[in-house]
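Structure provided below as C-alpha cells; questions to follow.
One protein chain is absent from this view; the other protein chains keep their places.
This part shows subunit A:
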Amino acid sequence: MDLSFMQATLLTLLGGLPLTLHLTASSILLGGAGALVLALMRTSGIVLLSAPARAYVFVFRGTPLLIQLFMIYYGLGQFRPALQDLGLWSFFRDPYFCAVLAMAMNTAAYSSEIIRGGLASVPPGALEAASACGMRPLMRLRRIVLPLAIRQALPAYGNELVLMAKATSLASTITLMEVTGLAGKMIAQTYRAVEIFACAGLIYLALTLILTRAVLLLEWWLSPRRPRRQPAPPTICTTGEPA
C-alpha cells in the first residue's frame, strides 16, 4: 500500500471528473425540463395528456437504467439505415448523446413523480385565494403553485440529483471514460482494485457532498422562515398589474 500510488490514482481519476459533471448537468437539466412537462400533463386532468405521461413514467421507472442505456446505444445502433434516413444517426452515433438521452429520460420519469407530489401538496385554499384575486391559471401556476410545489419537492428531488450523479458511472459501459471508466481501465493495467475503486468512491463522495449541500442551501433560501432583508409590503391582493 503506497500513498504516492493513491495520490497518482486520484489525480488520474480526476481527469474523468469533467465528463462526469457534464453528463450529470446535461441529463439533470434536460430531465428536469421533461419532468416538469410530464408532471403538468399528469395533473392536467385531461386524459389525452395524463394517460401518455402515466405510460411514460410506468415504462421508464419500471426498467433498469442500464437496460435503457443499452437499448438506446446498442439497440438503436442496429437501425442505422433507418436513422440515417431520418438524419438522426449523427446524434445516435455519439455515445455521449446516447448516455445523456438515456439518463435524462430516466430522471424525467422519477422527477415528474416528485414534482407531482409537490403539486398535490399545494393547499386548495391557496389556489382559491389566488383565483379570488383574479389571477389567471398561468400566473397562478407561476406565482403560487410552482413556488409552493418546488419547496415541498426539493428534498426528494435532491435525492434524485444524487442518484443521477452516481448513475453517470453507467456511461462507462458504452465506452465513455468518465471516473468509473478510468478506474476500470487503471485496474486493468495495475490489478489494484481496492485502492483504485476506493479513490473513485472518494470522488463520488465529494461530488455528492457538494450536491447535497447545494440543495440544502437552496432549501434554506426558499424557506418562508428565512429572514428577508426587507419585509414585503403588506399588499394583500395583487394581479401584478399597476393599479
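The rule is simple: contacts are C-beta pairs under 8 Å (C-beta built on N, C-alpha and C of every residue); 3 or more make two chains touch, one makes a residue touch a chain; residues count from 1.
As a convention for this text, contacts and distances are computed from a predicted model.
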UniProt protein name of the chain not shown, from "Transporter substrate-binding domain-containing protein", "Acetyl-CoA C-acetyltransferase", "YdbS-like PH domain-containing protein" or "NADH-quinone oxidoreductase subunit K": "Transporter substrate-binding domain-containing protein"
Sole residue of A:N159, A:T173 or A:T208 that reaches the chain not shown, by the stated touch rule: A:T173
Contact footprint on subunit A, counting only the chain that is left out: 1, 3, 6-7, 10, 74, 77-78, 80, 93, 95, 173, 175, 177, 181, 184-185, 187-189, 191, 193-195, 198-199, 202
